[in-house]
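The block that comes next holds chain A.
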Amino acid sequence: MTINDKKGRHETVVPAIELVNISKAFGAVQANKDISIRVMPGTIHGIIGENGAGKSTLMSILYGYYKADKGEIFIKGSQTSIPDSQAAISAGIGMVFQHFKLVQNFTVLENIILGVEDGAMLRPSLAKARKSLTELAKEYELNVDPDANIEDLSVGHQQRVEILKALYRQANILILDEPTGVLTPAEANQLFRILHRLRDEGKTILLITHKLREIMNITETVSVMRRGEIVATVPTSQTSPEALAELMVGRKVLLRVDKKPAKPGAKILDVKNLRVVDEVGIERLKGVDFHVRSGEVLGIAGVAGNGQSELLAVLGGYQKATGTVKINEKPIEVGSASQGQSRRANGLSHVPEDRQQEGLIMEFTAWENSVFGYHHDAGIQNGIFMNNAAIRNEAQAKIERFDIRPPDPRLKARNFSGGNQQKIVLAREIERDPEILLVGQPTRGVDIGAIEFIHRQIMTLRDKGKAVLLVSVELDEVLSLSDRIAVMFDGNIMGERLASETDEKELGLLMAGVKTGTN
Partner candidate 1 sequence: MQKIPQWADVVLVPLISLLLAAIISALVIIAIGQDPIEAVKLMVIGALGSTYGWGYTLYYATNFIFTGLAVSVAFHAKLFNIGGEGQAMIGGLGVAIAALYIPWPHWSIALLGCTCSAAIFGALWGYLPAILQAKRGSHIVITTIMFNFIAAGLLNYVLVNVMRPPASMDPATASFPPATHLPTLHDLLMPLGINFSRTTPANITFLIAFLAAVFVWLLIWKTRLGYSIRSFGQSGSAAKYAGINPVKITVITMLISGGLAGMMSINTTMGEAERLILNAPEGAGFIGIAVALMGRSHPLGVVLASLLFGFLYQGGAELAMWMAIPRELIVVIQALVILFTGALDNMVRLPINALLTIIQKSGDAK
Partner candidate 2 sequence: DLGGKFDKSFNESAFNGATRWATENNSSFKEIELQSDAQREQALRRFAESGANPIVMAGFMFATALGEVAKDYPDTKFAIIDMVVDAPNVRSVVFNEHEGSYLVGMLAAQASKTGTVGFIGGMDIPLIRKFACGYVQGVKSVNPDAVVVQNMTGTTPAAWNDPVKGSELTKAQIAQGADVIYAAAGGTGVGVLQTAADEDILSIGVDSNQNYLHSGKVLTSMLKRVDNAVYDAMTQGADLETGFNIMGISNGGVGYALDEHNASLITTDMQASVDAASGQIASGALAVHDYMSDNSCPVE
């Protein structure tokens, strides 16, 4: 079939999606500028770009969540107006948002049928959904307990629910916004298998990611966005990660961590028999032992939910535990949940896993956030008052040193992109010049330019002779930054390896709870 589009070109295949001159501004920010893009049916089309480049905005427009200021949308060749998500759903579009749109205290089934119930009564809808859910689960290996509450599910499972939601609505076009940001490698691989299946069935997939490896591995075509514009759309086979990175950031990016040999010194952090029982009585840490020396990075690998978060919370001083923890040979209090201040006084800094829930106060300005947790430090306060002028100046300096954009300390944290939010936290914690730095998921959802920068900062700290405890679900990241790697499974440390003597495969087995060899 041949169709005559507006530009008069002839195509043998109708694009599944065609966006023409889409523009969208939020106040002064031009999030999308005259964007035109075509996505062929039965392909996986990747979109990459820096934080804040406008990827999510563009997808939200396609899904009817935002309204474009101007531009047209063609679905399967016919112009379609998408004023709201209802229209998008009827046009066969499904979207998995970067921040999931799930009702936390609803069951999986309830989330799935929300908006597509058949009839006014719930029972028949639920029964029907339960049946098709079993089928879908079988077909695509998307197993989730239909009666589990969302809040009890891991993020990986929550994402499955989002995908199931789209499939249940019989979406032909599936948009995934940074789907792997929160997944373990195994989960990510499974996701890609599913995406391949879907593509093979003729569905069209739009995939946003910051991970070039994923782009290279599974997409057919890739579009690169920068500052609200599409700077290139190329077949994946004709490009390379380096080329894409350069297109994205506008400069050459070092994709490998440049690591000098470690010079480990004295034990800075010594943890013995650490146990945590949570509020509902479940044992989350079951007697964990490890230590971190000065001048080394100990990486903690593991599938999310195996006790890493609790470990960080105990060490950070806001989770009760039993056992002993010593910093510089000095035992510290772990029996109380309000020790954040004394931890910091003991030379411990902490970049938490969740920058928006823990690391930052989203409604505070960048300069106020720049001392968050340290507001009792000398120099930041004089007596009962805060030394606001000094804090502001210091924040301005940090912003420059860490290249945080926009370089305005009076902006609220909420108004920075994820990568820059992460840099604000990092600047605060690293610039304290800690004895030991705890870092949780330092590059989650952060673009490659920023990743490079963050990794360099962590290595610099190590090379200054500080101890670093790194927790990440990105095996890549753990492997490339750590000197030693401990793998956590079900509240225990399954084993410890030297980074130079192990590989993804061995770690993957440990993460799955399989003991391999000896230590």
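Candidates were picked such that all candidates are chains of the complex that A comes from, given by their letters.
In the analysis below, a residue touches a chain if its C-beta (ideal position, glycine included) is under 8 Å from a C-beta of that chain, and two chains touch if they have at least 3 such contacts; residues count from 1.
All values reported here derive from a predicted model rather than from experimental measurement.
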Every option in 1 or 2 belongs to the complex, but the one touching chain A is number 1
Contacts from chain A onto candidate 1 in the complex sit at residues 26-28, 316-318, 337-344, 350, 352, 354, 357-364, 368, 372-373, 375-376, 381, 384-386, 388
